[in-house]
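All protein chains of the complex are present and in place, except for one that has been dropped.
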Amino acid sequence: METTTPLLQVENLGVCFTHGAMEAHALRGIDLSFYKEEIHGLVGESGSGKTVTSTCVMGLLPSPPGKIVSGRILFDGKDLLALPEAEMRKVRGRQIAMVFQEPSKYLNPAFKIGEQITEMLILHLGMTKAQAKERARELLGLVGLGKDGRVLDSYPHELSGGMKQRAMIAIAISCNPVFLIADEPTTALDVTLQLQILKLIKKLRDMLGMGILFISHDLGVVNEVADRVSVIYAGRIVESTAKSQLFTNPLHPYTRLLIMSIPDARKRGKRLAAIPGRVPDADNTPTGCAFHPRCPLAVERCKIENPSLVEYETGHAVACHRAGETWNI
Amino acid sequence: MDLFWFFLRRFGRLLLTVFIISTLVFFVIRIIPGDPAMIIAGMDAPPEDVQAIRVKLGTDKPLTVQYLEWLSSIVRLDFGNTMISGEPVTKLILERFPLTLILALLGISIGIVIAVPLGVLSAVKRWSFWDYFGLVFSQLGMAIPSFWLGIILLLIFAVKFPIFPLFGSETPAHFVLPAISLGFARAAVILRLARASMVEELSKEYVITARAKGLTENMVKYKHALKNALLPIITITGIELGYMLGGAIIIEQVFSLPGLGRLFLYGIYQRDFPLIQGGVVFVAIIFSLINFVADILYSIVNPKIRFE
Partner (left out) sequence: MEHLIECKDIVKTYRGRGIGGAKRGFRAVDGISLQIDRNESYGLVGESGCGKTTFARALLYLDPPTSGSISFDGVRLETLGRREFRKFRKRIQIVFQDPNSALNPKMSIHASLSEGLINRGIGETERVKRIKDLLDLVGISYAYRNRYPHEFSGGQKQRIVIARALSMEPDFLVLDEPVSNLDVSIQAQIINLLSDLKKEFSLTYLFISHDLNLVSYMCDTIGVMFKGKIVEQAASETLVSSPSHPYTRRLLSSIPGGAQRTGSLGFEQEEETAEALEIRARSRQAATGCPYYPLCPLGDGECTSLAPSLRDIAEGHVVSCHKVGPAKGR
């Protein structure tokens, strides 16, 4: 599934938000590589920086108060962060597209679904109205919204939650983007609908060969849908590997603890391994390794030196001084 | 199809409103202490004259009969005859209504033409020159009474620099100053609403989606956000138009325009009950009609409303 050159590469991305005198470093050096035909799951809790990452890739970081302080995003031979807005606008929607979390808020209530698709086709691909309408119909069929054109003429509020999300996906893939960002697309959906959407995303990866960045806080969802997984904590990537590796051999204590803290039937009767404390605020990140105050393996070194993301085994990178070590629960 | 049912429901509401207003007018007039016939005839009038007036007014009949007659006359839009000239009230109203309506429409048009673009611009370019300009404009508009503005405009543009005529209603030029006086105050309100509405829409999530689709900023603002922002503005416009009809009364005095306002004012001075009654009901009908149209327009622009 991997080709050697990444489709999109994030290098040492640093983002800072300024509120008056306070400076919040939301991203402190993110390294991520995305490949064609691969679903890359980005797992993190709220405040970890996962949404900020996707915002930067799309070039939609609100510029006050946010600011890119370091790094590059390489795509199609260019650094997206250095592109002028007019150029970036051609990339958005056309080559890189995005699906959001709550379709009822992220779809414009005043326009029919058909129109929300055709406007992109007309703008980016230069289609005529008739052509665009035909293509929109095909796209809706592709995402499982039927071929009879009912949804085409419907307003968002006339559709159910699952259907709205499919519609958003149809809008996103309409111009055949090579890279799709899905930001918690199933979080707001019921579990049965969730699975359907995840399957749809996998199907689209196969059919259209897109590279997909799938953001989620839910390890179960990521386990279901991703090929590779990266774990983000306090604005840095702490672990990155193939999905199966992550769940069978997690190397970073945060990853291990996350997996152990998820309840399920098999753990019944046993205490969950909860991580003490909470995710640090971006304006008050601990020195050294940001995880050290909560880490069962923390030693002096961890308080001073911030570990870099290094390849521990083939295809498995970790940012931890004591990667792979275990502890007594 | 839902539009049809919505239309029907709203129309039903319209009829209900008119019915309630008519009933209210009927009872309010009769609750007022004093016999209308005596008030009209005067304190010293001989009883036969008073009785004659009562017959003319119809107040000698039992209440229920009067009420039913009242309702049936409303349906036929026959408000009886004025006491003063004996002419049918309806005829008088319909003669003068067009002028008032034109004035109100002009007023609201000026209001919208100034306020909506300015409001939208203020929202899009917040804290810029246009925003401050709009702020000042709306403050002035709310502080300055329309009749004062009317008089000032007359002084400047009809007396000092005789560009516009002083009174009368023959030519279109006669309507310019009145419409501006009328529209200015309401423009202020509409502007603030337009700005607030646009600001709110611009902060909504679907705007992020629009940007993520690679749409140009103009498309994002003036196609996606604006369409949603217009909704409350349309509703307000309907209500404002109703107020314009009321405000027109004052302006008509200032500019000596022979409209509905002057007619009713006259009727009030003369205690001409049929005229007053007819006037109130008429205005109520117009007001309801305007809101009805605004509702329908709103539902065309915002499909969600059709299901209410």
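Per-chain numbering from 1; labels A and B assigned in written order.
Quick note on the criterion: a residue touches a chain if its C-beta (ideal position, glycine included) is under 8 Å from a C-beta of that chain, and two chains touch if they have at least 3 such contacts.
As the structure is a prediction and not an experimental result, all values here were calculated from the model.
In terms of the touch definition stated at the top, the absent chain reaches A within the entire complex. Only one of A:4, A:192, A:248 or A:328 touches the absent chain when the whole complex is considered: A:192. For the options A:221, A:237, A:251 or A:282, the residue in contact with the chain missing from this view is A:221.
The missing chain, though absent from the display, is touched by one residue of A:110, A:258, A:309 or A:323; that residue is A:258.
One chain is missing from the display, and on chain A it is touched by residues 45-46, 144, 146, 162, 190-192, 194-196, 198-200, 217-225, 257-258, 261-268, 271-276, 278-279.
One rule holds for everything that comes next: only the chains that are shown with their structure count from here on.
Between the Cα centres of chain A and chain B there is a gap of 53 Å. Touching chain B in their complex are the following residues of chain A: 58, 60, 89-94, 97-98, 100, 102, 105-111, 119-120, 123-124, 155, 157-158, 168, 171.
Those residues of chain B that touch chain A in the complex are listed here as 204-206, 208-216, 219, 224, 227-228, 231, 301-304.
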